[in-house]
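What you see is the complex with one protein chain gone and the rest in place.
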Amino acid sequence: MDQMVENAWLIPLFPLAAFVIMVAFGRQLKTTAAYIGILATLASFVLALFTFLERFQEGAETFYQPVHWFSIAGFDVTMGYEVTQLNALMLVIVSLVSMLVHIYSLGYMHGDDRLPVFYQYLALFTFSMLGLVISPNLLQLYIFWELVGVCSFLLVGFYFYKPEARAAAKKAFIVTRIGDVGLFIAIILLFWWTGSFVYNDIFNAVENGVLEPWQITLAAILIFIGAVGKSGQFPLHTWLPDAMEGPTPVSALIHAATMVAAGVYLVAATFDLFAASPTALNVVAYIGGFTAIFAASIGLTQRDIKRVLAYSTVSQLGYMMLALGAAGLIGYAAGIFHLMTHAFFKALLFLAAGSVIHAAHTQNIFEMGGMWKNMKVTGWLFLIGCLAIAGIPPFSGFWSKEEILLSVYHAGRMDLFWIAVLAAFFTAFYMFRLFFVTFTGESNLNHKPEESPVVMTLPMIVLGVLAVVAGFINTPWNPVLGEWLTYGMEGELHVEAPAWISVVTVLFSLAGIGLAWMMYNKKSLSRDWLSGRVPALYQLSYNKYYIDELYDTVFVRPLRGIGIIVNWIDDYVVDGAVRLTGRITDSVAGLGARMQNGQIQTYGLVTVVGLVLLIVGLTVAGGYYK
Amino acid sequence: MSGEFIAFFILSLFTIGGAVFMISFTRVVHMVVSLAFTFLSIAGLYVLLEAEFVAVTQVIVYAGAVAIMMLFGIMLTPHREQEEDAGRAQKVVAFIAVAAFFLIAFFIIQGTTWDPSVHHFTEDNTTMIGKTIFTQYVIPFELVSVLLLVALVGAIILAKREENDSE
Amino acid sequence: MIEKLLTLILLSPLLGILVLAFTPRYRAGTVKLIGILATLIPLLLSFVMYVQFDLNAEGMQLVHRADWFQIPIQDSVVKIAYEVGVDGLSMPMVLLASVIATLGAVASIAIQKRWKEYFILYLIMEIGLLGVFMSLNLFMFFIFFELALIPMFFLIAIWGYLDREKAAMKFLIYNGVGSGILLITFVALFIKTGSLNMAEIMTRLSDPMSPFNLPDSPYLISEGLRTGLFLALLIAFGIKMPFVPLHTWMLKSYQESPIPMIMISSGVMIKMGAYGLIRLGVGFFPQQAVELAQWIGVLGLVSILYGAVLALVQKDLKMVLAYSSVSHMGIVLLGIASMNATGFQGAIFQMVSHGLVAALLIFMVGVIYERTKTTVISELGGLAKSAPFISGVLLTAALASLGLPGMSGFISEFQAFLGLFRAEPVLAAIGTLGIILTAVYMLRAVLATTFGPTPEKWQDVVDARPVEVIPMAVLLGFVILIGIYPAVLGDVVQGTLQNLVPRIGG
Partner (left out) sequence: MSEALSQVPLTSYLLVGLILFSVGLYGALTKRNAVIVLLSIELMLNAVNINLVAFAKHGLYPGITGQIFSLFTITIAAAEVAVGVAILMALYRNRGTVQVDKMDLMKR
């Protein structure tokens, strides 16, 4: 074992093994299943960490190992694994968060008799996500891409007896599938245009000008549609807030830290393709920017603690897309950096929220209040998460968000820049609204909430530490991570940006926090101060801009209507034609049957008529044998 | 015009007349009587055709046995005064069909050139028939006798009143 | 011995019939056991066939030939031989047929009456199913085609649900019309080419120097006639497949047939249509197939979307599956329409995959029906609580059906679309809508059945019994095996495709 990377293929296999074991033994495992899962993810994490450390040096070569899988009409399709800077980092993030969530769930899911099933799904998800990250070609990526989707679907629908969970699971699967089809088409088109599924072959083809510009743009946009679906970007974002029907650890792992980031990862992994098409990049940037502000504005008014976090996730993912699309290589580095820090602090926030829900037995923040007194640890950790996401120095969110804003500014995209700043203001406001309403003031609960057990707080503490310190890996004056990530790629990485940008953004964030403080803690401003003045806007935001209703009227109902109409057609026209044929035959036969009346004389008559006709016919025709 | 022609003319007139009367009478007994008349005339025709044995047989079997049997049949089953015929439509169709058949056959008979030669039997008719039947056609003859026997038995069984029927 | 392997497979169900003939009819258990065991023999032999199959050989393998009888025609005599063989196209189908037949027999345990007649008919039908895929001449093909059809009629008419006679009649008449067209086509081919052997007809039709292709020859088979014959084959096999608008027989028979019959019907029988279309339609008339490829593609597309949209609004689980079969067979047509090796491979994969998945789904519906006595979606619900295993398998099967990677459905769809995108990108792009719609209707039906609150009446539904687990496990095993390691099927198909594809110029 001279090189760790050569064994990277083992990383996803640990959770797979755990999954197989758990399925084989089924529910009789009880909590043993949890320990199997934790052990497997721990093994993955350790291996991923070693791999990462080995990679974390300049000049490390990409490691690529394909094996024959099967042949399509003489063409060898390979499976394999690859270790690059990007996915080495992703491996660590995924396996780490996954491991922490595995541990946390032991406390959160305690007492649920379907605990082994939960851990089966979690293990399968971890396997799929790690497999997705380690894939060296698009086909393999797509396979795992769908698998993580299905795990997400299963976990959202974990409380299958709740109709909301059922609807949410269905919605999650179908909406992401719409995006997946884009990716599906992109993979096929790229295969015919470049003759390969493998990233590197495709990039080489792009570089060598094998593809026409419109082909590159089309392929890139189709891939991006896949990313939009997975990362909950506008207009396919509707599934993500609904997905909060799943158990909270799942929300933390899948719908905040890892799977939804897969869209961002996909764009990053195929960045060379995107880079070749300015149009595609613009699409990415504007969709990302719009989603960032759009989701943030919805987050302002939501009352469900997990839904607020969900919209903040959508918004933050929009940020990453914005960075990837708008700002070239620096944006690429910034986007990935934000992906990493976001994974930590958003997972932290969700786990903390889970801890709160665990104690409060409700998800409506206005039914909580005053949790700080009883839940010091959770409260502190939640505060850390809020500060991080709001972009207050020196928390990790500050550094990554700063990097994004700087890069966008540097790229000269002022429109996008101000959108991002505004989104940051919104973010700060609704996160602290959440914090103040939940943790300060009088308790609205009729029972005394209790602090969560150690098995739940410990993972949160680890994430809390990371949420604080992770930012220092890539400071503007020493972008270690950025340089490492973009090693071997062409482009300018050092940014000369005016210092006022940082000041302005932090001020905006502080303003958001302050506003939230005044409205929800000090109550010097009425809660209805804004919503009372522009109720239309408030309603619009609270109802998520009626997007769900819009989709319902534009797509779902017409589709069902078409279905009913077509069903009618099938019944009466298509099958009707069949029945008509049958009936015609039947009535002709009926005529014949009337002749067949049992009267011997009628038979005789028919015979005679037939004989006469035959003779006449044969006489006229002159007989068959002339 | 020879006597043969006159005889043929009268006999065939009776034959056809009897048949037509049989069809058009409405009472069953009249029908049978007119049919018997036809049978006898046909026997006469056979004589003209130098088939004396057949003629005698015709008289015995048809005019005698069959007509009498028919009378029995009529007497043993109920009959209305006026016999109903088939519906009008069926009658018309049947008439057209039969007429068409008649015309076709008529034109075929008329259109065919028949060998004008006439065969005169040198031997006694009964002797000839006897010889031929018991030499050349002995097997069909035996078969026919078996058939007659079977018909006899069958007719008896069919006509016999069933035991539980009378109760 | 090995050269007679196929004959052994073909005739081995006869052994079961023989034993059954001497079994008392009232011994239900014994009859069922013998019925199941009798289907195991061809299954085992089929696996031997799989092992014996030479991946690198071209053309037919394991051929067994014997003289049968002669027909004097005009001034010569045509010998009709008994000839069986398999190639990469038919071998998977034979294997599929024997697997599904065995599992169908296991599923037949639920049959309530007249077991002896049932299993005798069942085994006769199995001979038909196996024979269709093995036949090397049109005469045998047709005989076996009908041999599968007729017992199916009785099996539906006697052992079906309430409206069974009507369903059986519809099945028989519809398929009878198809068979009629098929017979006329075969006779026309026979008269024109003077041969019944598939390979011989193929060479006679394609060889540019043969008298059937020389413009001045009296034996010339014109383009028009070829197109006509191809269309006739398309319709005859289209009824079997079935594609829109020839699909309505299937709805009724899905609703009224006993579960094992639907397994056989959707698992194997409708594949006979697709198989025939590839082997005979495209095999005999590659030129015409290429010319009409676009229209075949449109047919496939219509079937996919039409079936999917209809499956979306059905109230009965069985009807959802019926329309989903229409939709999935549309993908086979798309694969064929692509007229390249990739698409054909996709079509064959889809045939096998759909055979397995559809059989599994319908088996699950049967298992649920046995417990709840209903298949109406709105009456079901929350079964995951009382019967988690059944629900899990049903959900997995649904996921396989909607093309989840890691299972056979994905790999099939992917290849079919991969092929079609090369040939007809626009059609293919529209066709991908079907992927979304499949997810929508499958999840709608399955989630409504398994998820949600559990009504009082389904609280005590019993989970799967061991004898039910066997078919589930076997079918799922195959589905996952093909999904994870497609080479088990792909390698078999390769050689034959290399043979077929140059003829269509793809």
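Going in written order, the chains are labelled A, B and C, and every chain counts its residues from 1.
In this section, a residue touches a chain if its C-beta (ideal position, glycine included) is under 8 Å from a C-beta of that chain, and two chains touch if they have at least 3 such contacts.
Treat the numbers as computed from the prediction; the structure is a model and nothing was measured.
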Touch partners, limited to displayed chains, of the chain removed from view: A, B
Subunit A residues touching the omitted chain (full complex): 596-601, 604-605, 608
Interface with the unshown chain - residue positions in subunit B: 2, 4-5, 8, 12, 15-16, 19-20, 22-23, 28, 31-32, 35, 38-39, 42, 45-46, 48-51, 53-54, 57-58, 61-62, 65-66, 69-70, 72-74, 76-79, 83-86, 90-91, 94-95, 97-99, 101-102, 105-106, 109-110, 114-119, 121, 125, 128-129, 132-133, 137, 140, 144, 147-148, 151-152, 154-159, 161-162, 165
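Throughout what follows, only the chains that are shown with their structure count from here on.
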Busiest interface, counted in C-beta pairs: A-C
Mean-CA-position distance for subunit B and subunit A (Å): 101
Distance between the centres, which are taken as Cα means, of subunit C and subunit A, whole angstrom: 37
Of subunit A, residues touching subunit C in the complex: 69-75, 139, 142-144, 146-147, 150, 157, 160-163, 165-166, 169-170, 173-174, 177-178, 180-181, 184-185, 188-189, 191-192, 559-560, 562-564, 566-567, 570, 574-575, 577-578, 582
Subunit C - residues contacting subunit A, complex: 173-174, 244-245, 247-249, 251, 306, 309-310, 312-314, 340-342, 344-345, 382, 384-385, 399, 404-406, 410, 414-415, 417-419, 421-422, 425, 428-429, 432-433, 435-436, 439-440, 443-444, 447, 450-454, 485-487, 490-491, 494, 497-498, 501
Sites on subunit B touched by subunit A in the complex: 86, 90, 93-94, 97-98, 100-101, 104
